[in-house]
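The complex is shown incomplete by one protein chain, all other protein chains being positioned as in the whole.
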Amino acid sequence: MSVVIETVESHALAGNPLGDPTARQVAIWLPPSYPRDRDRRYPVIVWLAGYGGTGEMLFSGNPWQPGLGTRLDRLVESGALGEAIVVAPDCFTRWGGAQYLDSPALGNYETHLCAEVLPAIDRRYRTIGARDGRAIGGKSSGGFGALVLAMRHPDLFAAVASHAGDMAFELSALKDLPTAARTLRRRGGVEAFVAHFEASERKSGDDFTTMMVLAQAGAYSPETGRPGRVALPFDVDTGAIDWAVWKRWKAWDPIELLPAHAEALRRMKLVFLDAGTRDEHNLDLGARIFVARLLALGVACEHQEFDDGHRGTAYRYDVSLPKLAAAIGARPAR
Amino acid sequence: MSVVIETVESHALAGNPLGDPTARQVAIWLPPSYPRDRDRRYPVIVWLAGYGGTGEMLFSGNPWQPGLGTRLDRLVESGALGEAIVVAPDCFTRWGGAQYLDSPALGNYETHLCAEVLPAIDRRYRTIGARDGRAIGGKSSGGFGALVLAMRHPDLFAAVASHAGDMAFELSALKDLPTAARTLRRRGGVEAFVAHFEASERKSGDDFTTMMVLAQAGAYSPETGRPGRVALPFDVDTGAIDWAVWKRWKAWDPIELLPAHAEALRRMKLVFLDAGTRDEHNLDLGARIFVARLLALGVACEHQEFDDGHRGTAYRYDVSLPKLAAAIGARPAR
Amino acid sequence: MSVVIETVESHALAGNPLGDPTARQVAIWLPPSYPRDRDRRYPVIVWLAGYGGTGEMLFSGNPWQPGLGTRLDRLVESGALGEAIVVAPDCFTRWGGAQYLDSPALGNYETHLCAEVLPAIDRRYRTIGARDGRAIGGKSSGGFGALVLAMRHPDLFAAVASHAGDMAFELSALKDLPTAARTLRRRGGVEAFVAHFEASERKSGDDFTTMMVLAQAGAYSPETGRPGRVALPFDVDTGAIDWAVWKRWKAWDPIELLPAHAEALRRMKLVFLDAGTRDEHNLDLGARIFVARLLALGVACEHQEFDDGHRGTAYRYDVSLPKLAAAIGARPAR
Partner (left out) sequence: MSVVIETVESHALAGNPLGDPTARQVAIWLPPSYPRDRDRRYPVIVWLAGYGGTGEMLFSGNPWQPGLGTRLDRLVESGALGEAIVVAPDCFTRWGGAQYLDSPALGNYETHLCAEVLPAIDRRYRTIGARDGRAIGGKSSGGFGALVLAMRHPDLFAAVASHAGDMAFELSALKDLPTAARTLRRRGGVEAFVAHFEASERKSGDDFTTMMVLAQAGAYSPETGRPGRVALPFDVDTGAIDWAVWKRWKAWDPIELLPAHAEALRRMKLVFLDAGTRDEHNLDLGARIFVARLLALGVACEHQEFDDGHRGTAYRYDVSLPKLAAAIGARPAR
């Protein structure tokens, strides 16, 4: 396996309100022929980690659970996967992530990824360095990021895969809000909660859920003019939904973004979505809704379902990665 | 313990679309002095079972889990509870309940309870037989029923207790819809699902949830002009929320009913709400929202929270029953 | 359904150390022809409740979960079940049961059942009143009781059914001992624990497990000469197994009782065992071991397995009851 960790120094993240580092570790997997085919240029697949993860973490497997590198090695070896460079950026934040968007509450991760990481990789490695040689994919928050970035940057990406990507927020994110409301109330608000979270080595399930809700608020409903502050889509005291804030969240739901960005997806050589039919966040239903709307708009896509839940489904990448690679012109290893 | 099962023959339920019986078994608990104080008249507490239950089932306890009768005996014996007659009607349906409402899809249970059961009890027993001597309470769907009937019939009831009553549907009922959508899709629609449900002795948790969603659809969004048919607040194929149908559900949310019925609640001698702060259906948040709105309208109420979930909380009746009884003039046993 | 509750006043239980009542409520189901065939005599099936239950509780079902009476009605109606009287005794104790044995720690429930309940039923009802017209069955602790009483009283019973009956204690009971040790340590010993248990309306799973361990200790390892006291098969402070006491438990394991009672089982017209292959107490393995030993001794039996756990498996009685009834000469209803 050949995984390189590259540091990309970010200007976009300078002065980010959470104080997260601006020097970011990007994990890069190079295909087997890379060192010897010294004139060959390769397509690039950008792969986005889910909430709470980093690109580098995707590569840490163990003898019984292959990491992303082992998986890529196997796929190339078996002939299933054409050779491409895989780039896994680090968009982790103190709140666990940023949904790969720009936000005054968290930092400018969309800009960091699109305008800093991609050019850096193109400069430092023999990439094709053009839209038709670039795909993006990921799971969960990473599936959300892949789909949203493909919609917003069709000039950068020619294919997209979303595994159980966040969408249909009223079926997925909404049901976490009561947990967040109760937890924040008990801890005495956002700041006290974050302090508690960071101080406790054993984080409860409710703590994780609450932090994930905060990260979404950071991405979808930052307070304008008050860096680092978010509007919550619920009343902390009663849990009542604040529909005005919720509307801001929904504006970022891929299903809502779709009408205005159908053209971008139509330009894709591949739009791939999947989810397990027991997905605890109901993202299988999200994908069904998205796909139905996509087809209604006359945009082709590939949609799969499988019998599993939300977690532990990295084996699904074996399906999407070869398709993505093929879509952006990856040729088999020789 | 003195529990009598009275049969009340219903006209309101005649021809109900689910084919449920019209002869209903009403469980009646008589206070200790009832047989000997032969001239005394007693106030009445109507107690409503939760989804899937009947009044009679409330009385079936075991040596380690007291039924409602044992609980009432104890409360009277200890001096905590004034003497009142407790009436527990049977509004069970093939779909598990009817939310104590009239519906062309399920049957007219509101009418049955208010216009048939109450008069029958007043005729057959020495009740006070007037609004000021009548209270209503219950848990879960029974708490919903109590609150809604109190709001809609302030001429019948003078006090109300809602334990973890259904409300704030977007925090409680909404999160069950994905399960119902998937289950109905797998079973091939409502009729096929109901047939499966009735045929299987081991009902799964998803089956129960789906049936509960159907019962709510029966109560909140029956199809007009097509008895026994319901409009579902979601698309069976994708799980997408049908917001038009959902609006019909929300119209029955006690929180939505409140503005138009504040006057009814203001007339109550007691409005009592509680819920456990770990309620799996988030009904503690529902109660918080309801209470906040109630207070904003200048209506007094008593609101309690306790450290528990939704199930197994009948011990909370020890708090509400004495308060209800006192509010409607129950005097201690002599 | 025709269920009668008969009171049997017990001499065997007089002065029992837990202070449990001596007047016991025995639930009796009479077959449809009983009232009209006034000269007919019927075989008797004794049915034993599991730990924590009484005979009467077996009959409390609800519209979605048939009680034993509804189940018997259906079976007779469908022609599957020959007509027999079903007798469900009450051997509940303050500790939840007594494993249907005589014990100085709990009371003499084996004597009560065999020498008091059976004769009382034979006197009060038109039973065949002889061994060949009597069968015994039950589930869990009731399956244990059925098997052990059949082994010890082949003069009383001619057929036996054990559903997931307690056996192979090293695979089932042993793994509950650590929970009991910890709980008793925390509560400060047996007496303090029992007081806590009885005072708390919400009993935790650990509390139930601990009480169940106590009931077994009461049945298997009572202290001699100190009524109401038990020897525990573990050290309360460390949880270390006390192998001397454990040996007393194992002496009551049906698998250990088998060699000395093989002849009794050989005389049975039916020995039926089953268990679910996901039984949480590993009683499917217990049954496999018992059956293997039984066959090695040349005793015939019927052994079934099914895909389920330990709880909620009353539907299995539909298999055993008709077989038991047939074995003791029950004829179909006319």
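The chains carry the letters A, B and C, assigned in the order they are written, with residues numbered from 1 in each.
Assume a contact is a pair of C-beta atoms (placed from the backbone, for glycine too) under 8 Å apart; a residue touches a chain by one contact, two chains touch by 3 or more.
Keep in mind that what you see is a predicted model, and the values were worked out from it rather than measured.
Trainee: Shown chains touched by the missing chain?
Mentor: Visible chains that the missing one touches: A, C.
Trainee: Among C:170, C:223, C:256 or C:318, choose the residue that contacts the chain missing from this document, as touch is defined above.
Mentor: Here the residue in touch with the unshown chain is C:170.
Trainee: Any idea which of C:285, C:319 or C:333 touches the chain not displayed?
Mentor: Reading the full complex, the residue touching the unseen chain is C:285.
Trainee: One chain isn't shown here. Among C:78, C:277 or C:304, which residue touches it?
Mentor: With C:78, C:277 or C:304 as choices, the missing chain is touched by C:277.
Trainee: Would you indicate which residue among A:36, A:123 or A:202 is in contact with the undisplayed chain?
Mentor: A:202
Trainee: Considering the entire assembly, which residues of subunit C contact the chain that has been omitted?
Mentor: 168, 170-171, 174-175, 177-178, 181-182, 237-241, 277, 282, 284-285, 288-289, 292
Trainee: Residues on subunit A that touch the omitted chain in the whole complex?
Mentor: 52-54, 57, 60, 62-66, 92, 96, 201-203, 308, 312, 315
Following the convention adopted for this analysis, only the chains that are shown with their structure count from here on.
Trainee: Figure out the least number of contact steps between subunit A and subunit C, where 1 means they touch directly.
Mentor: Contact-graph shortest path, subunit A to subunit C, evaluates to 2.
Trainee: Mind checking the rotation angle between the two copies, subunit B and subunit C? C-alpha superposition, nearest 5 degrees is fine.
Mentor: 180
Trainee: Interface check for copies subunit A and subunit B. Shared numbers divided by all numbers used: above half gives same, below half gives different; which is it?
Mentor: same
Trainee: On a C-alpha centroid basis, what's the spacing between subunit A and subunit C, in Å?
Mentor: Those two chain centres are 57 Å apart.
Trainee: Please compute the C-alpha centroid of subunit A, do the same for subunit B, then give the distance between them in whole Å.
Mentor: Chain centres of subunit A and subunit B, defined by C-alpha means, are spaced 45 Å apart.
Trainee: Quick check: what residues of subunit A touch more than one other chain, meaning two or more?
Mentor: Nothing qualifies.
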